[in-house]
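Here it is, the structure, as structure tokens.
Shown here: the complex without one of its protein chains, the others still in place.
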Amino acid sequence: MSDSDADRTIRPETSGLNSEDPEEPESDVTESTGETVTLRIFRYDPEVESKQDAGFDTFRIPTHEGMTILDALIEARDEQDPSLTFRHSCRQGVCGSDALFINGSQRLGCKTQVSELKEPIQIEPLPHHPVVKDLVVDMDSFYERMRAVEPYFDPDDPPPDELTERYQSRENREDVKLSTRCIWCGACTSSCTIASNEDVYLGPAAINKGYRFYADEREGEDRAEERLEILQEHDGVWRCQTQFSCTNVCPQDIPLTEHIQQIKRDATKADLRFW
Amino acid sequence: MTDRRSRFESGSIAWFLQRVTAVVLLFTLGFHFLWLHFVNHAAEVTLWGSALRMDRFVYFIMIVVFLVTAAYHGLNGIYNALLNHGLSGRRRTVVFWLLTIAGTVLVIQGIRIAVAMAGVIS
Partner (left out) sequence: MGAPYDRGLIEDFGRFRYFSAGMWAWVLHKVTGWVLIGYLFAHIAVLSTAIPAASDPEAIAAGTDLYTRTIQGLEGIFLVRVLEVGLLAAAVFHMTNGIRLLLVDLGIGLEREAEGFYVSVAVTAVITVLSIPVFLPPEVVPW
């Protein structure tokens, strides 16, 4: 593409999509209210000369009741600029693909209502990751840290026979319940100042994942001890500064800080125990 | 991501001590401010007045506890702040020892002052 800067502000009139006549019934249940929302979207494309200098494009998108940021982005891409790039899959807050930096905070595009935000809504890629193109970031360092905590069920003893189910007590299920909600979207780790340096800190998502198995009694005491070790290596829980950013941004409402603090307390008790 | 640590390199002890010293400092720093600014005014400090305070054994002990906990809490705080910014490897070792030496000098000098003050009254 070789748009000039002026061309990069695209207005809905040119798209000719929405009828301005409110009388005319539409088949779509999410009916347009005839209002528009202004989005400022971060653009960067190393393969297109005019977009090698990162900047913002302004889009005006016709809104409807219940419109999410992801809906607006899809509208912008499908009707106005097909080169606009972002990740999304399930569109319902389960896959964790569309964590974005929206008006200064990490949010899932599909769980954020356009009507809740102050305009112009500024949409940027997830901070603390290299930008690949537009809103797409390279999340390798995030996944690597998730893998570092060995995020799989790994019991001390195999079940007595292969077909035995491993039951978990109701109480223990409650302990791990919230931690299992994680969808690996990376919002928390992106929000953490310390985790911005991958060599310094595992980050909240990885620690929460470690906590999920550490707190699971079915794994056994030996494995729990190993998990505590993994979680407090020099880049582990001790780097948490209780900024609460992770807990504030988590789209799944996981009490991340609480889980990290629990690991700190348990590790301290284990290390101070001399009997 | 790194090899296993020993119990004594553990972050847990440092983390715990930072909290313990915090609790001690809540009392000692609070007392220090009340006593030396609100009860006795800083502008009216004389060596004789300081010596009279330091001559009391309980006060002497408290001031030394204050000094030691403040030095640990403050320098460990600096160390943590630097670790959070990515200090690692050889530079981390150098900074650790520099801070340890600075803390030791601070505590020794502080105790020398306290002893000198207490020695005025004899």
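Per-chain residue numbering starts at 1, and chain names A and B are given in the order in which the chains are listed.
Going forward, contacts are C-beta pairs under 8 Å (C-beta built on N, C-alpha and C of every residue); 3 or more make two chains touch, one makes a residue touch a chain.
Note that this is a predicted model, so its numbers are computed, not measured.
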| item | value |
| --- | --- |
| Sole residue of A:Gly34, A:Pro127, A:Pro159 or A:Gly220 that reaches the chain not shown, by the stated touch rule | A:Pro127 |
| Contact set of subunit B toward the excluded chain (per top definition) | 19, 22-23, 25-26, 29-30, 33, 37-38, 41-43, 45-48, 50-51, 70-71, 74-75, 77-78, 81, 102, 106, 109-110, 112-113, 116-117, 119-120 |
| Residues from subunit A at the interface with the omitted partner, ascending | 44-47, 52, 54, 103-105, 127-128, 130-132, 138, 193, 196, 241-245, 247-248, 255, 257-258, 261-262, 264-265 |
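Definition applied: only the chains that are shown with their structure count from here on.
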| item | value |
| --- | --- |
| Distance between the centres, which are taken as Cα means, of subunit B and subunit A, whole angstrom | 42 |
| Complex contacts: residues of subunit A adjacent to subunit B | 145, 148, 193-194, 197, 199-202, 229, 232-239, 241, 264, 267-268, 270-272 |
| Residue ranges of subunit B in contact with subunit A within the complex | 1-2, 4-5, 7, 10-16, 83-86, 88 |
